[in-house]
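Here the complex is missing a single protein chain, while all its other protein chains stay put.
Chain naming follows the written order as A and B, and within any one chain the residues start at number 1.
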Amino acid sequence: MTAFKRIDKPSHINRTKQISFQFDGKMFNGFVGDTLASALLANGKTLLGRSFKYHRPRGIIGAGIEESNALLTTGSDGRTEPNTISTTAELKSGITAKSQNAWPSLNFDLMAVNQLLSPIFGAGFYYKTFMGPLKKSWMMYEPIIRKAAGLGAAVPDVDSARYEMRYMFCDVLIIGSGPAGLAAAVTAARSGARVVLVEQDFEFGGSILSSGSEELERWRKAQIAELEKSPEVRLLKRTTAQGIYDQNLAVLSLTPENHPALKITEQLRARTIIMATGAIERPLVFANNDRPGVMLASALRTYLNRFSVVPKKRAVIVTNNDSAYSTAFDLAENDVAVTVAEHRGTLSGNLLARAAQLGIAIFPNCGIADVIGEKQMRGVRLSGRHAVTIECDVLGMSGGWSPAVHLTSHGGIKPKYNEQIAAFIPGGFAKSHFGAGAINGTFGLLAAIREGDAAARAALPDSKKIKEFDLPAVREDRKYSIQPIWNAAEKSNEKYAFVDFQNDVTVKDIKGAHQEGYFSVEHLKRYTTLGMGTDQGKTSNVNALAMMADLRGLPLSQAGTTTFRPPYSPMTVGAIAARSVGLRFKPKRLSPLHDWHVAHGATFIEAGLWMRAWFYDWAGKTPEEAYIKEMELVRQNVGISDVSSLGKIDVQGSDAAEFLNRIYVNGFAKLPVGRARYGVMLNDDGVVLDDGTTSRITDTKFYMTTTTAQAGEVMSWLEYLLQMHWTDLNVHVTSLTDEWGGMAVSGPNSRRALQLAFPEIDITNEALPYMGVIEFKFEGVEVRVLRLSFSGELAYEVHCSADYTTALWEHILKAAELLGIKPYGLEALASLRIEKGHVAGADLDHRNTLDDLGLGKMAGKDKAYIGKELRFREDCQAPERWSLVGIESMEEGAKLRGGAILFAATDEIKGHGRGYITSVTWSTELNKYIALALYNGGLKHEGEDIICAFPLKNENVKARIVSPHFIDKQGERLHA
Amino acid sequence: MAKGYSIFSLAKHALRPSEPWPEAWEKPVPKSSYDVIIIGGGGHGLATAYYLAKDHGVKNIAVLEKSYIGSGNVGRNTTLIRSNYMIGGNTAFFEKSMQLWEGLSHELNFNCMVSHRGQMTLAVSPGQVDAFARRGNTMRLNGIDAELLDRNEVMKELPYLDFSKEARFPIHGAIHQPRAGTVRHDAVAWGYARAASQLGVHIIENCEVSAILRDGDKVVGVETSRGKILSNKIGIAVAGHTSHVAAMAGLRLPVESHILQAFVTEPVKPIVHHVVSWGAELFYLSQSDKGGMVFGGHIDGFNTYTQRGQFHRIQNVMECATTLLPFMSRMRLLRHWGGIQDMTPDGSPFICKTPIDGLYLNGGWCYQGFKATPASGTTFAYMIANDQEHELTGGFSLDRFEKGKELDEYGIGNWIYKQ
Partner (left out) sequence: MRIPCPHCGERDVAEFRYGGDASNVRPSHGSGDLKQWHDYKFIFDNPQGPHLEYWQHVYGCRQWFKLNRNTATNEIVGGER
C-alpha cells in the first residue's frame, strides 16, 4: 500500500537525469532536483523513522528545515552522518540512507512497548523515580536508560571529509531568497553595492518554488538572471545563515557543489543585513497527529508543485486559516480528491466558490478527532458535529504560520506577539538590520516583494537613484484570515496529541507541567524537553507557549517567549573546526636548528607550542637511557644543546637600564657593559613572573632572555608597562625570539671547543669571565657569546641570527670534533639543572614567591621594583610556606617521582603533607635519585629524613632534605 | 527528607489521572518580613534555603528570584561534578560536595540523575603526568578516589580519542576520578526548591531586588519589584551578578563578570561513557543521558554581561573537540549558549561575612559553581544561622588577597593577563 505517487506534471525535478539511491538496503530511483524525502515519497515510502521516547512510527511532516521526524543516517564508513534532515538533503547519485532509532527494524520496533507505559511515562517521569533502593542507584538504571538515548549513532571512524573556514565582507547580506529576498537582492545589486544572497535550499526562490505558477517562475528566473550578471553579487545556495554575532558577524554554513570541501563555514562581516527568512507552518494538535501521512499542508503543496509527488487518491486538509486552500486547490486541480475540515465557521465567498468549482467538500466548525492507521494513516475521523470518518491517503494540516524570527533573537531582541496574525514577529531590528516579507508577518507575495525592495532601499545610502522594481503579473494577495486554535484535541488530556513530534511531547505533558508549577517558558521546555530536539522546536514552540498561556489564563503576549539560540539549524562541528584540527590544531614552533635535529637522530617532545629535541639516538633509544649518557658528556667533556626557544628581547633606549631596574627585583642600573646578570621579575601581586639573564651590550642596549614558557607573557607585560604607564621612559622592546637562535656549549672542555671554533677571538677566563658577554663578527655574521651556565659546568651560550644558527652549530661541531663534542637534548638539559639546583618550569608556577624559591635575598632592599609592595603581604612571608629544597633518595634502587607528597619521617601519611616533589632526575654524579621539591619551612629542615608518598602507586620512599645545589656548591666549575 | 515521589505514586497517578500532581514548589505571595532572605533562586540560593530550614530549624525564609528559579548558571553549565582539588582550602570543601551529591536524589526525593561515570583528565606531557600525580596523590591522601592511567590504559578506556601520529599533543596518560560525573542540572534547582518549599520556605519568583536597606552598619531588608521586604539576615547568592547586588550595599569586590559558553550536539547513541577533559587546553565533554555531547572550554576572556558568546571562542572549542575526539567532526552542533560567571583573581569563591552586619556573601564561583552547589548550600546556611564561618570555608574570605592567602588551585595566577 502506498500513499503517494509521482505524476507527469512539469516541476523542478529534471526527469532527464534519473539517479539511484539506497534506503535501508534497498535501491530506489529519483531525479536530479529531488530531495531525499521527495524521492522517498515518490517511491511510496512514508514510514521513515521512530520517535525518541515512544518509538512511534513516523514519516515526513514538512518539506524543509522544520522537519522533526524524517531524520536519516546518510553515508557510510568515514562519511557516516547521523540525523540528516531528509527534507533538505539534495538527492545525490549513490547516496545511502538508513532509518534510525528502531530495533530490530523500522517496521517492527520492540521499543514501541514504551507506549504501553505512557501513562507513567509523562513529562518529568524520570525526576520522580529511579532513586532507590540505594544512594547510588541511578548508576544501576542509567546504563539501561542511556541505551534508549540518541537517534542515530556516531561512528568513531576517522572523518575523511575536508572542511574549510573562510572570512568575507559585504555591504548588504540578504538572508532568504523567497519573493522578499529576491526583490531585496535585485534592488541592492542595482545600487552597485557588494551583495550576498544566502539561500539554505539548493534552489533560489523560496515559496515561489512551491507555487506552481508559471508567471512567478518566469519572474524568479528573471531576477536570478539579473543577479547573476551583477559583478558585485555573490549568490550562495545550499547556505544557511546560522547565527548573527556581535557587530554583524553572520556565520554561514555552506554545502558547496563543486569544491573539494564537504562543508564550508563562512564568517561574513556585513555592513547591513536584510532578513527575509520567511515563516514556518505550524501543525495542529489533535489525537494521533503524528501518524505517517499527516503532514503540513504547505509541504503537500511543495511536493506537488516542486517535485510532482501527490497523494495517491484522496487528501484531507485541516486548517484554521486561508493559506491551506492553496494546497487544497492545487491538489484538486491535479486530480486528488480533497476534503477540508475547517476550524472556522465562516469563509470568504471567493474561497467557497473556487472550492465548489473544484468539487472540494468543506466541513466548517470542525477539526480532526482522530487519525486512523498506524504505520501509514488510512483515514481521519472529523470532530465536532460532523463526526464522520473519511478514508484518505494523507492529511494536510495548517495551524497558521510562525515568522522565522530566530536571527533577530540571537542579538537579544525578544519577539513580540501580533494578535492579528496570531504569531510572534521580531520585537524590533538592531541598527543596520532590516526585515522583509513573512518574517514581519507579511504573508502576501506581492506585499513581500514590495517590502524586500523597500528594505534594500532603507539599507543603502542614495537609494532614490536605484531603478524601480518590476512586480510579477499575478493576482493580488489572498487574505490570511487566521483564527488561532492552539489545542485542537478533542480531549484536553489527550495522550497522543503531539506538540513536539521528535521529543514526543504531548498535550498531556504540557498540562502536567502546568499542574506541577513549571509555568515559565524555560521551565516548560526543560521539564518536558519540548523544543530540545534537532529541530529546536521550529514547529512546536509557539503551540506549546500558547497552550501554557491558556492554562495560566494569561494572554499570549504576557506569557513570555523562548530565546532562540544559534545555530539556526544543526551545524557540523568539523565545519567549524575546519582545518585547525589534528596536527594543525596549533602551530608548531620550530627552532632554526630543527631540520638538523631531524637529520641527526633527535626524538622530539612538545614544550608548549615548541617542538624541542628531547634526546639523540647517539646516546640511546629511550629518554631514560639517553639522558644519562648526554649528562655524562656534559659533566666530563663538552656537549652542545639547542636553546633557541628561549625568549629573547632586545631592550634599547636611553632609559633601558632604569626600565630593567624597575621590572627586575635585583639591580640592573649599574650593570657594566659586557656583563650579564641573572634577574627575577614579579607580577604586581608579588608572585614570580619569570627569570632569565639579561646582558648589557652597550650603554643603551640590552639583550634579555626569558624562559620558553613565559616569553610571550613577558613581552606583552613589558609593552603594557611602557605603552600604558611609563610613557616617559625612552625605551623600545623588540622580540628576537624567532629572529635569533641560540646554543649552549657546556662542559669542562667548552672553552677549548669555542677556541677551536673561533681561534681569532680571545675567550680566556680573563677576557670572558663568568657572566661576561662578548660580541664579534665571524665570517661576517654577528655572534654573541654569553658565559653563563644552566648545567653548573663551565659553559657558554652562543647566539646569532636565526639564518646562520645551523651553520654556526655545524661549524662548532666540526671544529671541536676531535674533542668528542656531541649534541644533548632537553631531558639532559633539564636534569643537569636539577643537579645544580636551578629552578625551571616544573618547579615554578604562579603560587611561588621569590622567597619560596630561596631567592629573597636577591631583591634590592632600597630600590623600587614591581611587586615589592604586595610581596610583603602577611601570608607571602609566613615561615611555614613551602619553599625550595633538594631531596635525595635514601633507599637504594627506589625511584623518586614527580608529584610525590612529602611527609616528615614521624608524620602520619595523610592529608596535604608538607610539600611535594617538583622535578626528579637520576644524578650521574651522585649515583642516586635526586629531586627538587617545595617543603614546609624549606631549608630549615636540611638534613631531616622524610617520606615521599606516592599512593597512586602504593609507594612510600625514604629520602632526606638537602641543599638544592647538589653539585659544585662553591661554583668552582662555573668560574674555571 | 522531602517526600511524595516514588514508583508507587507514579503508578497511582497513572491509574487515577483525575488526581493531578501537586505543584513542585508553592508560589506564595511575599510576606512583609522574614527571618532570612536569600537573594538569588539559583542552585546555591535554593540549597542554602533548604539547609537553613532542614539543619538549622529556621522557619521563616524567603528566596527572592528576579526571573524563574534556576534561570542563571545552574541551568547553563555543563553539568560536571568532581572533587579533584589539591589546595588545602579546597580539597575538603569539594569532597564534602561530592558526598552530598551521592545522596542528593534520596535526600530531596527528586531524581537529579547523579551519574558517577568518572572523569578522565588527559595529560599531554610527562610534566603534566607529574602535575596530575601530585593532584591524585593529594586526593588519595585525603580519602578521595583517584587513579593514574598510562597511555595504554587510556586507550583501552577511551578508544575514540586520537592516538594516531597525527595527534598534535599526544596523550601520555590520565588521571581518573571514578566518582566524578554529571548531574541533571535543572533537577538540582527544582529538587532543592521543592524540598525547601515542603519545609515552608517561600520561593518568590519574578521578584527583583533593587536596593539593600541598611540601618547604619546593619541590614534591615530589601526593596524589590514586589515591594519592600524586611529581614536582619540577608544572603547574596547571585553569581554572575555579584558585583551588581553587592554594590547595592556599597561594596566593591574582587570579582569581574565574564561569559562562559557551553555547547550541545544532536543526540546520538552512547559512545562517550566518561567525562573527558584535556590538559592541552581547557576543554571538557560528556554525553548526556539523552545522547547529546555537552561540552565547553575557556571563558571568552573579557568582562561582559551579554549572554552572547564570541564566534572565535566557538571555533576554538570545536577545534579542541575535533582534535581530541575525531568522531566529533561529524556530529552536529545543536545549540550553544552563554552564562555570566563571577571570576575572581585566584579562581576561587567567596563564602563569607561582609563588613555589613547581617549581610552574607556567596559568589565568585568562576568555573566551579555547579559542582559546589550542595556544599555551598550547607556551609552558607551554617554561616547565616550561626553568624560564623563553617570550618570548610575558612579560605573563601574577602580579605585573602590583602593577606596573600590566594587559593590558586591551578597555579595560573591572575587570568586577566592570560590568554
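Criterion: a contact is a pair of C-beta atoms (placed from the backbone, for glycine too) under 8 Å apart; a residue touches a chain by one contact, two chains touch by 3 or more.
Every value quoted in this text rests on a predicted model; they were computed, and no experiment measured them.
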- [ ] Please provide the labels of all shown chains that the missing chain touches.
- [x] A, B
Open item on the list: One chain isn't shown here. Among A:Asp246, A:Asp595, A:Glu739 or A:Asp803, which residue touches it?
Closed with: A:Asp246
TODO: Specify the residue from the set B:Thr304, B:Ser348, B:Thr373 or B:Thr393 that touches the hidden chain.
DONE: B:Thr304
Task: Contact residue for the chain not shown (choose from B:Ser243, B:Ser329, B:Ser348 or B:Thr373) - done: B:Ser243
TODO: Based on the whole complex, identify which of A:Leu407, A:Leu870 or A:Val885 touches the chain you can't see.
DONE: A:Leu870
Open item on the list: Can you tell me which of B:Ala14, B:Leu199, B:Leu230 or B:Leu253 touches the chain that was removed from the display?
Closed with: B:Leu253
Task: In chain A, positions touching the absent partner - done: 245-247, 249, 269, 662, 684-685, 716, 719-720, 723-726, 864, 866, 869-870, 872-873
Open item on the list: Touching residues of chain B against the unshown chain: what are they?
Closed with: 241, 243-244, 247, 252-257, 301-306, 308, 310, 312, 345, 401-402, 414, 416-417, 419
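Methods note: only the chains that are shown with their structure count from here on.
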- [ ] Mind checking the centre-to-centre distance between chain A and chain B? Centres are C-alpha means, answer in whole Å.
- [x] 22
Task: Of chain A, residues touching chain B in the complex - done: 52, 79-83, 119-120, 125-132, 135-136, 138-139, 142, 145-147, 149-159, 161, 163, 165, 243, 245-246, 249, 251, 267, 410-412, 493, 512, 515-520, 522-523, 526-527, 529, 532, 534, 536, 565-567, 570-574, 576-578, 580-586, 588, 605-607, 683, 685-687, 712-713, 716-717, 841-842, 845-847, 870, 873-877, 897-901, 909-913, 916-919, 949-953
- [ ] Over in the complex, which chain B residues touch chain A? Could you list them?
- [x] 5-7, 9-11, 14-15, 17, 20-27, 67-68, 70-71, 75, 86, 88, 91, 102-103, 105-106, 109-111, 113-117, 124-127, 129-138, 140-142, 146-148, 159-160, 162, 166-170, 184, 186-187, 190-191, 205, 265-271, 288-291, 306-311, 314-315, 318-323, 326-337, 345, 401-406, 408, 411-414, 417-419
